[in-house]
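Have a look at the structure below before the remarks.
A protein chain is absent from this complex, but the other protein chains hold their places.
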């Protein structure tokens, strides 16, 4: 019964839950750092005992966390009125639960199978994705990407088409001079990607005059195109910021309908502001602005009498 | 008569047309992929028979598609009241029809002429452009580029002038130390383009102190300038998004004039939203917002009483 | 008298002046192209006679143009009421006139002095700047840069400070391992600039572990910072676009005060739109929008009843 209560508070905002969260974030980071350092032979081999013990400790904690989350998931509002086993099964296939499972699976697998150490390490680094549990600052970020998915996919498709055409062009022009690196279209693709992302290693470069002239045009076009998706995301991001501010304005205006923002209304606005990633300071400034604009009868946007 | 009906449904939204479209998109992609893979000698030679048969099959389908499109084009609204041969001739010179023709021409040419295999492959990769038939998500993208064409051309001209001046400067300073790569202005142009697009292969770098000092300034200026066109496109893109939203608002307001959005009006708004690349979800949200703002008499933009 | 008239029409919009302008633009481009191609020894030497004759022809034309412009400058409104020699002297020191002078000076100098061929070519490439006479699409571009000059200077100063600090850091960490390329702060500066502009030639890279760790942070910070000025320019560019549209709206509204846009008002709006780089199509759309919004009494921005 005590365990159950502790688990429940995991969702609440008690002091214990906060410490638990910080401990788990720290453990994930320490764990990934340990995997990274251990992979360096000069460090990993002499201290393999310590790394092994830390790994066992971490997996035990993550396993307990996974089981505890699975146990108490039935308390969630969305699983109410379901039989316990169905709620748990439903929770087990959510992305969050799968990420938690992947974090402990490699260790369990390595007990029964003999995996290549390098693949095992890759799987253990994936524990970083457990951090998504604890980060809520990404929601602006994610909602922007989601809304722009169509345009970004469009830009990516255009880019892929251009990369394929660039690779084919260079294959046509350079394959006789440099058969090793431009001898087929798949081989030329490496050059095309390295060039159009402006990484430009320089391990493969055109040597013929025709190849260089065509490469010049590919670079000039590629550079602009590759920067577009990020620019479009940034533009939408600005739009998102403005929309959030408008939404806040609407709610402040409603709260100000009686000329005052009382305690309860202020708490509601604060919750909304937090959800929209708007700082408390900005909230106060906006309330003051709208109060003044109500008093003087001027539009808060253009300062004009209405 | 059956063929004619099938072809006609190509423009409609029937289930068969949808399958046909998906099949053609898949065939184009598979075809280009086959060309890419075949160009790798270690794969292409042993299986050349299979690739040959797939090529014949694809060309046959594309040829049939081309003839079918040419046949039924006379049904289009814009060609009504013309003699059939004139309508077909007019259709045959539209960009769409030319792209389709280019997709089948290389094969037909190769039957009569002996073309270099590499050039043939390049022409076959160009079949990717047939995809423009099926993609409608590009219209924001294209309309933005079209509207910003003037500024982008301006930025490109400035860039080209800077590249020529940079190449001349480096030719002046480095041609004696490295006559092979900086020995003339055209040779220096390769360095100038590789540097100002920030690709930076490193196959050609200034070695004299004077060359490096000048190159430093060229890089600092070039980097900012090269990123400008993409930034300008992104800014215009944000503007385009806002304009589309305004256009939608106007139409929603008109539909809301009687206080309600009935079935027919909703269908019209949905068509408009699709044309403007606005998701159904966003449409609903905007309708709700404007309904509320009408009820409370507040501006939906600034939340202010009007 | 005929020469004078011809020169005068240079400022007007007659057919002859248009042809003259196009001819001069073409001559500048052909000239610069000739200089570029001539610098390639394998082409320049065998045909040096032709290039020489073309150069003499171009310089003669440019000289005539310069003298003609100097002659007719006294007709300009701003020089009215001055003695002719003072007006001409005043015109001769404007940037435009100086650019024209620089375009012909190298040839005249080379008649009396023996200049290094490479420096002479550099000066002749500078003739590209004569193009500024004929391009009016840059005014959005220039006005944006001018307005953002303060922020851009700020960002550049921050960047320069960071580059100096990065170079000093790498000098401290790498100078013992690679004395040739990191042996002093000025030498390290080359690495710092190549890295922070993301050009990354790879001719100089840190080899010590400490150097690589510090270089990692320099790259992560540098990349964001270097992209900032372009992003700020783009943001201001978007702002500029919006301001221009507002200015146009104000003028359309004034023209619509009597409910109609008559011929004279339309011509005025068209002139304004051209000055603001707004296309005729956009102008028509905005007029229609504002007409409708006047009829229905709705705000053209938010579609709301006012």
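Labels for the chains are A, B and C, by order of writing; each one numbers its residues from 1.
As a working rule, contacts are C-beta pairs under 8 Å (C-beta built on N, C-alpha and C of every residue); 3 or more make two chains touch, one makes a residue touch a chain.
As the structure is a prediction and not an experimental result, all values here were calculated from the model.
Only one residue in the set A:20, A:97, A:193 or A:213 touches the chain that does not appear here, and it is A:193. In the complete complex, the hidden chain is touched by one of A:74, A:158 or A:230, namely A:230. Touch with the chain omitted from the figure is made, among C:102, C:164 or C:261, by C:164. The chain not shown here is touched by just one of A:203, A:271 or A:284, and that residue is A:203. Although one chain is not drawn, its touching partners on chain C can still be listed: residues 147, 150-151, 153-155, 157-158, 161, 164-165, 168-169, 171-172, 175, 183-187, 189, 195, 198-202, 205, 212, 216, 219-220, 222-225, 227-228, 230-232, 234-236, 238-239, 246, 249-254, 290, 293-294, 299-301, 306.
Although one chain is not displayed, chain A still touches it through residues 32, 35-37, 39-41, 44, 118-119, 121-122, 125-126, 128-129, 131, 135, 137-138, 140-141, 156, 159, 189-190, 193-194, 197-203, 226-227, 229-231, 233-235, 237-238, 241-242, 277, 279, 282, 298-306.
Looking at chain B, the residues touching the absent chain are 198-202, 231, 234-235, 238.
The working rule: only the chains that are shown with their structure count from here on.
Residue numbering shows that chain A and chain C use the same positions for more than half of their mutual interface. With centres defined as mean CA coordinates, chain B is found 28 Å away from chain A. Distance between chain centres (mean CA atoms), chain A to chain C: 40 Å. For chain C, the set of residues that touch two or more other chains comprises 198-202, 231, 234-235, 238.
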